[in-house]
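All protein chains of the complex are present and in place, except for one that has been dropped.
Chain naming follows the written order as A, B and C, and within any one chain the residues start at number 1.
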Amino acid sequence: MNSVNDRSRDIGPFVPGPDDDMLICRCEEITKGEIRKAVHDGMWTLTEIRRYLRTGMGLCQGQTCSRLVKGIVARELGVSPAELEPATSRVPMRPIEMKIFANEAPDEREDG
Amino acid sequence: MKRYDLIIVGAGPSGLSAGIEAAKRGLKVVIFDENEKPGGQLFKQIHKFFGSKEHRAKVRGFVIGQQLLDEADEAGVEVVLNATVIGLYQDKEVVVKRGGEIEHFKGNAIIIATGAAENMVTFPGWTLPGVIGAGAAQTMMNLHGVLPGKKVLMLGSGNVGLVVSFQLEQCGCEVVALVDAAPRVGGYGVHAAKVARTGVPFYLSHTIVKAEGEECVTGVTIAEVDSKFQFIPGTEKHFDVDTICLAVGLSPMSQLLKMAGCKMEDNPKRGGQVPICDEYGRTSLPGVFVAGDVSGIEEASSAMIEGRMAGIAAAEYLGYIEKKDLDTELAALDLALDGLRQGMFAPKNRGKAIEQTEEGIAISENLLLHGYVADEEIERFPGVTRRSGVHPVIECTQNIPCNPCQDACRKGCISIGANITSLPIAVEGADCINCGMCVASCSGQAIFLVDEDCGDGTATVTLPYEFLPLPVEGTKGKGLGRDGKVICDAEVVSVKSLKAFDKTSLLTMRVPKEYAMKARFFKAV
Amino acid sequence: MSERIKEHPVLGVQEKGELVKFTFDGKEIEGYEGEPIAAALKAAGVMVHRYTQKEHKPRGIFCAIGRCTDCVMVVNGEPNVRTCITPLAAGMDVRTQYGVSDQPFDEQ
Partner (left out) sequence: MKTKAEVVIIGGGIIGCATAYYLAKMGIEVIVLEGSDHIGNGGSSRNGGGVRQSGRDVRELPLVMYGIRNLWPTLSEELEVDCEYHQDGNLRLGKTEKHREILTRLADSARNVGLDVRMIDGDEVRAINPYLSDEVICASWCPTDGHANPLTTTLGYYKMARRLGVTFITGEPVTELRVIKGKIRQVITPNHVYEGENVLVAAGLDSREILTTVGIDIPMTNSLLECLVTEAQPHMFDQMLGTAEADFYGHQTKHGSFVFGGSSGLERYNKDNGTPVNSSKTAPCICRGIMKYFPDLANAKIVRTWAGWMDASSDGVPSLGTVDEIPGLYVACAFNGHGFGIAPAIGEQLAKLIVTGKTDVDLGELHYDRYKAKI
């Protein structure tokens, strides 16, 4: 957390890859190439990638692709995936209908 | 707000175990689980578990699930199903979606036991219908009674890939190939061997080039990879399949902990993003504990012990037991957990290529490369001996924590000793009575009862059989070798399905005597 | 295509709810009450649950436990219903989902 990260560090040029059209985020249909390009556009954290491309912002909230995205970004930056902080987990853990989220059970003050 | 001493999220093996221990010590406990059925993955695990008695060895996973549920019920644990925890907020507040409303609860302590999620790999066509997770296959066949597919290719040779391949065959699917990019089988050799001898070919150092099909999977192409995991041109192999099953590991499902502000780390040895915690599941947030796969991927047997530890630690945290009692109880569980964390597959050995058993015997190369022990390798293991009359042949060749066979034989024919990872030894001079208990109790289905010479030029081989239809006495067919290839004619001479065998039927086949130490599976023709 | 497991060597004959009728894209098919919609569809040989918004690619069951959300369909008029964890009820109207609609893309 909060380690100095100079975004001008040279990570080399973007080199197109043969599998750039591989779909990574199944929900938002984001490809490997889009993720790799975003890294070269300066999106160096998983949070920035998510905000820039919407990876992991679909219905499943990144439960399927987050590990894959992490691997791609780490490789592009030349760091170990363990060094990349995953994007924050947000409430709700599963999609929840507005009418249910809004419907709070009455507080039971008397126990039992 | 409604408050419990302890709120547990997840009613799998660790959550239930934690709840039982905590409730026994007087805590008011509730367990929330989003599923319709409790038990987590246990209810999809239809194989017999490894370990020793204290780890509930040789009991099938779904039976253990039921046992835990009964114990939880008896201890007064409130298990609430179809209850999705949507968030873990500050001040140990848990918000649960149940039916058409949400409810807020506070816990004096919280145990997160949410388990793991499956990892995925990408290849062209990986989004096609028909490409599924191994967990999905298990859910469909073992919970819902629906075939995941007819012809299946399995990617992944870890225990999940091996166990699910066997399960697919058990419900009548054809597994056309078991593929792994790694150069060696990742899971237990015994799991691999029971799949290989049914005729499933293993392709190590291979991976999927592409899934084929427009609307859904109609085929798959695999190819060999080099040491840098690059495809070797010209090694492509095609299979017509309707299903591709992915079993490429698990990641802890730790999002709730991150959300709550727990200190996290990325720990590849534990399988990914995990909370930083001590060995009893205490996290950086006072009163928030973890247990099971969410804090590091292991087997369900370990998860149950971790759950018990966290439950007891929570009891101490809330003052229900004294510190000195905590220390005594945890010390005993430490030993039990340590027993499971030994052997070739122990967490500490992950990623190491082990060449020899603890006994100094060279590991079978064939087992690691093809999923079965070759005929010329098998006799170097201490469970495999030749002698007259019916005797057990124990084809257990790796150090895994498991010893039910030793207890199963009342005649003392099988010896493992105090160290449960030791290879079983066929005891010289002991008197086998052909009861079959060893065959049925071996979780790895690695024990055979062999009479090498019946005096008429034939031999009999008794093997564990968990398939339908069950052949009847007199059925003629073929004997298959450990590699799953037809090697001889065979005839069923008896089929025993006793209650004590717990759904493992014992099929005895007659084969020409030269195949006594080679034929290990029966196929009707 | 796929079918049901009549008897399992370890699990035996599985208990199921009542056999009920429901519709898939207007066509009447049968399934067991209370089982996931996806299980009933799978047993009936249905593979494609939806087509994606951007690329219009087919998707079906992937995780089967309500996580990946690939199996969502339009159920009783409501889009994005996770069919792998939604219990089947008699008379349900289950439709292939195109993007977030039950109308094929060329009719949207």
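Just so we're on the same page, contacts are C-beta pairs under 8 Å (C-beta built on N, C-alpha and C of every residue); 3 or more make two chains touch, one makes a residue touch a chain.
Predicted model, so just to flag it, every value in this text is computed and none were measured.
Partner chains of the missing chain, restricted to those shown and counted over the full complex, are A, B, C. Along chain A, the points of touch with the absent chain fall at residues 1-8, 41-43, 45, 47-48, 51-52, 54, 57-59, 61, 85, 88, 90-92, 95-99, 101-104. Listed by residue number, the positions of chain C touching the unshown chain are 53, 78-80, 99-101. Not every partner is drawn; the one left out touches chain B at residues 87, 89-90, 93, 95, 102, 104, 259-261.
Quick note on the criterion: only the chains that are shown with their structure count from here on.
Taken pairwise by the contact criterion, the protein chains are fully connected, each one touching every other. Rounded to whole angstrom, the centroid-to-centroid distance between chain A and chain B, based on C-alpha atoms, equals 31 Å.
A separation of 28 Å divides the Cα centre of chain A from that of chain C.
Counting partner chains per residue, chain A shows two or more touched chains at residues 23, 26, 63-64, 94. Under the contact definition stated at the top, the residues of chain C that touch 2 or more other chains are 57, 59, 62-63, 66-67, 70. Residues 23, 26-27, 29, 58-60, 63-64, 94-95 of chain A are the ones touching chain C in the complex. Taken together, the chain C residues at the contact with chain B in this complex read 1-5, 7-11, 14, 16, 35-36, 39, 42-43, 47-49, 57-67, 70, 84-85, 87.
Against chain C, in their complex, chain B makes its touches with residues 34-36, 46, 60, 62, 117-118, 127-133, 135-137, 139-142, 144-150, 170-172, 214-216, 242, 466-468, 470, 503.
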